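There's a structure below that I have some questions on.
One protein chain omitted, others in place.
The letters A and B name the chains in turn, as written, and every chain counts its residues from 1.
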Amino acid sequence: MRYLPHTDDEIEEMLAVVGRKSLDELFCSVPDACRYDGVMGLPEPMDEWQLTAHVAQLAEAMQVNHTYNVLIGAGSYHHNIPETIRTVMSRSEFVTAYTPYQPEMAQGTLQGIYEYQTLVTRLLGMDVANASIYDGASALAEGLLMGLRVAKKKAKVAVSAAVHPHYREVAKAYLEPTCYEMVELPVGPDGRTDLSGLATIGDVAAVAIQSPNFFGVIEDLETLGKDIHAAGALFITSFTEPLAYGLLKNPGACGADIVCGEGQSFGLPRSFGGAALGMFACRDEFVRNMPGRLVGQTQDLDGKRGFVLTLSTREQHIRREKATSNICSNQGICTLIAAMYMSSLGGSGLGELARLNYSKAEYFKAQLRAKGAKIVFDSPTFNEFVVEFKEDFRPTYERLLAKKIVAGLDLGKFYPEHKGRYLFCVTETAAKEIIDAVAGEVKP
Amino acid sequence: MSTTNIPGANGIIQNEPLLWEKGKKGRRGMCVPASDVPEAHFPADFQGQGVDFPDLSEVDVVRHYTRLSQWNYGVDTGMYPLGSCTMKYNPKINEKVASTPQLAAAHPMLSDALVQGNLQIMYELQEYLAAITGLPGVTVQPAAGAHGELAGMLIFAAYHKAKNSKRNKILIPDTAHGTNPASAALCGYKPVPIKSGPNGILDIKSIAAVMDEETAGIMVTNPNTLGLFETNIREIAEIVHAKGGLVYGDGANLNAVMGIINPRKCGVDVMHLNLHKTFSTPHGGGGPGAGPVCVTEELSKYLPSPRAVKEDNTYRLDYGGPESVGRVHAFHGNFSVLLRAYSYIRTMGAENLKKASQLAVLNAAYIKEKLKGTLPLAYNRPCMHECVFSDALLQEDKISTLDLAKRLIDCGYHPPTIYFPLVVHGAIMIEPTETECKEDIDQFIEVVKMIVREAKENPELLRQAPMRAKTRRLDETLAARHPCLCG
Partner (left out) sequence: MKELSEVIFVEELKYTEDHEWVTGSGATLKVGISDYAQDQLGDIVFVELPEVGATFAKGDQFGTLESVKAVSELYLPVGGEIVAVNDALGDAPELINQDPYGNWIVEIKPSDTSELEQLLSVDAYRQLLRG
């Protein structure tokens, strides 16, 4: 086996040093009753070439593959990824290192994460960003728990029903065994969160709003933020599409206290939903309540700039059961990929790309409207929007699938009231011809 | 002019500023496609000021990250005996498999029929992990070890709730992983610390004395963080089960015992595995990992959903029943990590996985034997995949474990885990893994012996170390007193 370097002679020699007669004898402290009976039921080993052929078969079993135009976003977006990222980010010094516990030999990872933290704060308009959470969903759950810690004695959190349904499910799972309650806020006919019932809920530590929300609708964060603060709650914002902030006012400018979302759009492939990247930021005053790792700047003995993991006393390995979270290091390389993507685009590139996504979606809306389809929500959207067709869209969907286009996501599974309505997404990767092809199939 | 601003380099270790200290407004590092649609008007009310990112050219960005990478040390650079972290070699073919375009481009919300290849991989990986642990119910959703622990604790809570049994405590030995108390606390359990016995393992009496019907169960790391097998695990599990509790197995140290022990037979009900440790997926400078959870048949209904199932040669996602604890990840966990672990298991097969465990233990036992005259052993018992030494001898020379670790950097090694587990003073925890060959291990042993000699003869070499890294010793106190978390 090519990963196991020991020759038989070496094994004998080493066994003699440790005073054992066989490899089995190394496990003399394991009682018989604990032992594995027989051989583990796993397939026979494959060599590199057999494995390559096997994976090719699995790839073949993917009816929808990379040659399809998938017009679905809903928390996982298809954006162009520059070759520089694949090449440089596969360097083994990044990939095969671990958490930078020895900072002097991990300055690459540490400076990279510090830069990531900085770019995220600039993107979101916040004071401090951590080194990541698993994904946008767990970031929301952690954000809600943090809100409850900051607010101390309150027992409820409120979450907009326009937050990604899976994110709400994850938040619910995290809160289930605790003494806290999660309340949902309804969505109005404009596709935006309706806060009018907030006052009657009471005892709310924090309110979470996603923008652009699950329907692609841009929430009026500034107004919501004022109302939420007036109700005495913390204002948490969530997002699934960070590219939107190349164009939109950032959450910080709208008064957000905690911002949490998904960073996959920034250089990570969709990869069936993971590896993802939970972005997490807050205001300075809350930093000691923040979950997750943080990298900070410092100096070495010669006064030279360097970076270390810091404020670790918030974390599980030191504060144990009183920690701000159980999270350890998590999406390491994904943070570097996102930072490389953000710096490759630059400020002007981010704005230009965001505007292109916006324009594509507006063009798509216009083409669909021309075919008599209804854009369900009038409010401004980013690169996603909800469509209602005059007739059952399923046959059209199937025809488009045969043309290698996946035309949106049926919302019925997530919102029974929107059954038969489709959530569409277009990014810079969807050519005008594809958009026209979809509109062309829609029966007027 | 500060040192960082001196142009050029220190030998071939290049200096490199922060991203925003370089570049020029107007540069661009990647293409934005030309627009083929009319530009749409965006409402001014919602429009931001533009984001203050630096503008860099493609070469700026490539050089930046290439230089950063050169300040790092990875498993591909050399031996990385970081105890408890299983820094084994990460096979390159696994990277290729993970980037297979058909698999990697898949959107996570496509209907099952369109993504059969990915569902097959998830399903088969679940089956493999079930075979390895003897626990038939598997979720691959958790994104890391700690996330798996949380999923496991959610299952504990759901199980006891279904039984109408109010429990608010959980037993956690002092040799368990550091994350365990925080994971349990997220589910409202108060950790009850259990002292390990004089020989470094749990004794039966100490569990019997505290296990009661208000205790949800126990979280055991086996082999424990001292690298010792918990010989009494079955008896302990019986005590816990007799009081209606469950046994959680922290599988972070599974690399020692694949195909050798059967966790189910040890009495474990719920166990998470770290695919980035045992199944060789790269650690990525701290992630992404994956922390699948395996459970008994009885507990399967509580697993997070959805999971992949197979029916008549097709695969689908099963969303479970009302008992499921629900989702812990937006989609299917870190699928790209699952692909790598799948690839590794298919490459290794049962015999080689067992052999890997045997050799991991052999390597650790060999280091223990060769170094026990140089550094004091914490416990002189047969070790599993790691061995733990204390700083008792170094202290005589007023040398700390940290000094020894930093000197190892100058000698070209990543230091072992230090100051953990907490039960050993100044702990030095060495886990070589099976992928280190004998001559590299022999060289490491010689270097440790040399450093211990230096501690007596030239202690300043240790106190001043590292001298040959990108930076000298960094001031962590300054970083924490005056946090500077963004530039």
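Going forward, contacts are C-beta pairs under 8 Å (C-beta built on N, C-alpha and C of every residue); 3 or more make two chains touch, one makes a residue touch a chain.
Bear in mind that the values here come from a model prediction, so they are computed numbers and not experimental data.
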{"item": "Absent-chain contact - pick from B:H41, B:K163 or B:R481", "value": "B:R481"}
{"item": "Sole residue of A:V17, A:A199 or A:I318 that reaches the chain not shown, by the stated touch rule", "value": "A:I318"}
{"item": "Chain B residues touching the omitted chain (full complex)", "value": "419, 476-477, 480-481"}
{"item": "Absent-chain interface as seen on chain A, which is shown", "value": "288, 312-313, 318-319"}
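Keep in mind that, in the parts below, only the chains that are shown with their structure count from here on.
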{"item": "Computed distance of Cα centres, chain B from chain A, in Å", "value": "20"}
